[in-house]
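Contents: one structure, followed by commentary.
A protein chain is absent from this complex, but the other protein chains hold their places.
Every chain is named by a letter (A, B and C) in the order it is written, and numbering of its residues begins at 1.
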Amino acid sequence: MDFQHSEDRRMLADTLRRFLAEQAPVDRRNAAAYGDSGYSPAVWQGLAELGVIGALFPEAAGGFGGSGFDIMVVFEEIGRALSVEPFLGALTVGHALAAGRRADLLEPIIAGTSIVALADAEPQDRGPDAPYATRATPDGDGWRIDGAKAVVAQAEAAALLLVSAQTVDGASLFLVPSDAAGVSIQGYANVDGGRSGEVRLSGVTLTADARVAADGRAALAAAEAAALLALSAEALGAMEVAKAMTIEYLRTRKQFGVPIGKFQALQHRIATVLLEVEQARSAVINAADAFDHDQGADRDRRLSAAKYTVGATGQLVAEEAIQLHGGIGMTWELPLSHYAKRITMIDHQMGDQDQHLQRYIALGRAA
Amino acid sequence: MDFQHSEDRRMLADTLRRFLAEQAPVDRRNAAAYGDSGYSPAVWQGLAELGVIGALFPEAAGGFGGSGFDIMVVFEEIGRALSVEPFLGALTVGHALAAGRRADLLEPIIAGTSIVALADAEPQDRGPDAPYATRATPDGDGWRIDGAKAVVAQAEAAALLLVSAQTVDGASLFLVPSDAAGVSIQGYANVDGGRSGEVRLSGVTLTADARVAADGRAALAAAEAAALLALSAEALGAMEVAKAMTIEYLRTRKQFGVPIGKFQALQHRIATVLLEVEQARSAVINAADAFDHDQGADRDRRLSAAKYTVGATGQLVAEEAIQLHGGIGMTWELPLSHYAKRITMIDHQMGDQDQHLQRYIALGRAA
Amino acid sequence: MDLRFTPEEEAFRDEVRQFLVEKLPTRLSDKVRRGLHLTKADMEEWHAILNARGWLANHWPERYGGPGWSVVQRAIFDDEAARAFAPRLVPFGLSMLAPVLIKYGSEEQRRHYLPRILDGTDWWCQGYSEPGAGSDLASLKTSAVRDGNHYVVNGQKTWTTLGQYADWIFCLVRTDPTAKAQEGISFLLIDMKSPGVEVRPIVLLDGDAEVNEVFFTDVRVPVENLVGEENKGWTYAKYLLTYERTNIAGVGASAAAFDRLRATASSLTRGGRPLADDPLFAARLARIEIDLANMATTNLRVVAAAAHGGAPGAESSMLKIKGTEIRQAITALQRRAFGIYAQPFVPEALEEGYNGAPVGPEDANTAAPTYFNMRKLSIFGGSNEVQKNIISKMIVGL
Partner (left out) sequence: MDLRFTPEEEAFRDEVRQFLVEKLPTRLSDKVRRGLHLTKADMEEWHAILNARGWLANHWPERYGGPGWSVVQRAIFDDEAARAFAPRLVPFGLSMLAPVLIKYGSEEQRRHYLPRILDGTDWWCQGYSEPGAGSDLASLKTSAVRDGNHYVVNGQKTWTTLGQYADWIFCLVRTDPTAKAQEGISFLLIDMKSPGVEVRPIVLLDGDAEVNEVFFTDVRVPVENLVGEENKGWTYAKYLLTYERTNIAGVGASAAAFDRLRATASSLTRGGRPLADDPLFAARLARIEIDLANMATTNLRVVAAAAHGGAPGAESSMLKIKGTEIRQAITALQRRAFGIYAQPFVPEALEEGYNGAPVGPEDANTAAPTYFNMRKLSIFGGSNEVQKNIISKMIVGL
């Protein structure tokens, strides 16, 4: 039993934290996050060179990490710095490809030279086992895809999209160049920074080898597992900063002649925030452990437990942080408000707290 | 629009409050509530003579009240005094009989000379439309009943039980003398005072006129509606007292050299209790209004809304009242603890907060 | 006890409804319903429509132009207007300054300013909060020093809502720096066009710029712009803050927002089934609906007490807390309802006449900004913490 990250991981975290503090302090982060491209190519390239992407993948896939705790460490720092660089795309696509035994495709992803995005969700909601509305049909030796994908993170920046589409073999996965004929992307800003996009695929023709998985279920499950862990860790990092900012504000802001941290009602509320954030940290540790050691429903249950926990705790932390700051906590100028937004919106990615609580229950029944 | 009770009702409430304060202060209430009979026959008879039971029924049924606000006023006082006298039985059986067009049977109930109890719930849980396990079969000119009824309030004290039982006509209602051959009652104390009992019916033979309703659904619905309103109002009364006791304790208990009501964390918690109790009062008012003016699903929805509200608010109030009192709030000696118990256990009668929230949702869908 | 309105009150409600059907421009109610930004002209348009009907200043005495309504009539009007998605009236002149002038101003001030509020000549804003004086309002520092027939004002106000449109600001200023905190404060009316007044917008987390900082540098204000007596401003300020506002619970606005939420839940599916059938979502929805129905009655109880001359005390704090909690719960669930489509941020879509392709379901993109914006409800107007202090003071008395 050891709750210290390994020396290597601590170094990785330190390096990442230092780099982001220097290269992407919150004002520069905001300029990029709310700017035209929605991220900083320079920061992204710098992080790739530091090996941050490689840390997300095991050696077999060309990386030098890839364990649950590697993902936790990297995404906690991403959360701490509110990084909007396209890590989630690299993580999910990379893990999907590796699970689909196409680790050979990972090299440019790990090098950071190829930005990738997972295009899985669709504009129309569908049932858990319902087919995708996006369909791929045989077209000569290759394929033709028609459909639409929803809220694809950094879709405009991505060179390649990993697209799920219904085929006669089930849900297959296709690597689609974003500049292929028939691909159109309507990009937009996210409320919490960064950009996403609606992807439309109209008669997109692909060669046979574009299909990287005939049955994409295992690959998508791997991507989902990695994403749930990553988003939970990112939320944790952002909560830690929001908590620390609020504690600092309680120490320094004066009203009625004393720091507001002297008021017991506020003291008790920040104490509650503290202990719930510690519980959230434990949930993320559990999820990382599950990612490494558990399989199937056992693993997914602990991942859903973490996503549920950071969703519920995130709402508490974001709302309390704003409320304890008062009006200033609502201003664009104060970094806190951007942390609150990011924490809140993570509950809108890959299923919210209620969905994961219900998934947790359903997986427990199935077990 | 008028949120004052009528002059008559205010007088009724005052009389009732004064009588209970004099005749059943909490020490005497406790002696009766936890004693052998589980209530005070003298208090019951006194209240009957004051006309309290009559206030629960309309003139057509031999009473002089019977509106939702009459029931609210009476049961709020019952809650304030933690009265354990068998009002709920009189109310439910009386309203069931009146709804079943058998108001002719109410006179001894209103006079207080016949104690009655509704024996509807059964030891084995069943679905909402499932038949009763208790069955009545034709037996000569009369009926024969076999089955069991669960947690019948004041079963031992009751002279008559209104028993629901499955017949070929559906769920019928029977008036069963508690001393009839084949009726056995296992009585026990309730954790919150008063007594209840398990009723077993083995080959109980009854004359034909014992069946007071062939199709008992309307009668049971009337009894249920009255019971939900009454229990909600009772919870409100008990919460008001628990709140007042806690406020008084905050004013007088000193720690660290000052009254503990000086501590802001506690101030904010009692403020929350205050406003939730006001919301609960509004819920009970809404339920009383629904009892008088609404029909069917509309009525039942607002009744469930009230029962849900007092269930959820009751847990808050009971737990906060104990916690803010500290250890002393947990002692048998302090009246508060008995209020906390009663408030809590009302959530175990006639469906708890979750069940009523779900009933509220289901009734809304059906509408 | 009777929750029902009288036949006269119901007739009045019908009259209000009829008026709203006829006179409330659909263009405006659509913008309100969808959470779009109202322009200055939008707000002025509705203001003028109400003024033309004589219903604008519905809580003013008749001699100053009020319609002579009872407390219950005002509650009915406010409720119906909100449910019809009428724009909220800008309260600073109508509901904040005017009551102070009516109670404490000179007859000359009343005759000058009140008609100009009614006809829209003067747009007022509020100069209460300062960067160092939020919940602790009495610690304000903006100074006004007498110089002949003028006060010379220096300092800074903040959180000045819609100050960018204002012609005038009413300010709390410190006129006696040697007095105890609450005793050296005066209530001053300042022309925003005076030399030395500067307004700077504060951008909020949702990208919106509806609040401002206002800076005063040697601003000369004629002494006749003092309301009441010098150094008695705290009394007027408190009157303004506790001035009985039947609408503080915002029941009508919450009911309208809840209707919109329910429509959203009915129109969407999640995991292949109607969102409203998701048991946890349905439970959240039902809890809010019940809380709101309870609140509606709580609010009427306070209104009825006010109609019988009861003074608002802990009640108005209670309505403020619970009202804002419910409204915030609605906006949180509205955000949650849209799932992934709450993330796209299309600020242009918040403006009238946006013709871009919609992203996701209708109105999805305003849900998160509205949620974030509405966090202000529990902070502004006396934070909910301050309201709890007030309640506790009233009931525990320590």
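Convention: a residue touches a chain if its C-beta (ideal position, glycine included) is under 8 Å from a C-beta of that chain, and two chains touch if they have at least 3 such contacts.
Here the structure is a predicted model, which is why all the values come from computation and not from measurement.
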item	value
Displayed partners of the chain not shown (whole complex)	A, B, C
Identified contact with the non-displayed chain, of B:Met1, B:Leu50 or B:Ala121	B:Ala121
Contact residue for the chain not shown (choose from B:Met1, B:Ala133, B:Ala180 or B:Ala265)	B:Ala265
Contact residue for the chain not shown (choose from A:Thr15, A:Gln264 or A:Thr331)	A:Gln264
Touching residues (missing chain, whole complex) on subunit B	121, 123, 125-128, 130, 150-151, 186, 188-192, 196, 198, 254-257, 265-266, 315, 319, 322-323, 326-327, 329-333, 337-338, 340-341, 344-345, 347-349, 352, 354-355, 357-358
Absent-chain interface as seen on subunit A, which is shown	1-6, 9, 69, 72, 247, 250-251, 259, 261-262, 264, 267-268, 270-272, 274-275, 278-283, 285-286, 288-289, 293, 302, 305, 308-309, 357-358, 360-361, 364
Residues of subunit C in contact with the chain not shown	279-280, 283
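Going forward, only the chains that are shown with their structure count from here on.
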item	value
Chain with minimal offset from the mean of all protein Cα atoms	C
Farthest chain (mean CA position) relative to subunit B	A
Between subunit A and subunit C, centroid-to-centroid distance (C-alpha), Å	38
Centre distance in Å when subunit B and subunit C are each reduced to the mean of their C-alpha atoms	43
Inter-chain centre distance, subunit A versus subunit B - centres from mean C-alpha coordinates, in Å	52
Shared interface positions of subunit C, touching two or more other chains	279, 385, 388
Shared-contact residues (touching 2 or more other chains) in subunit B	264, 267-268
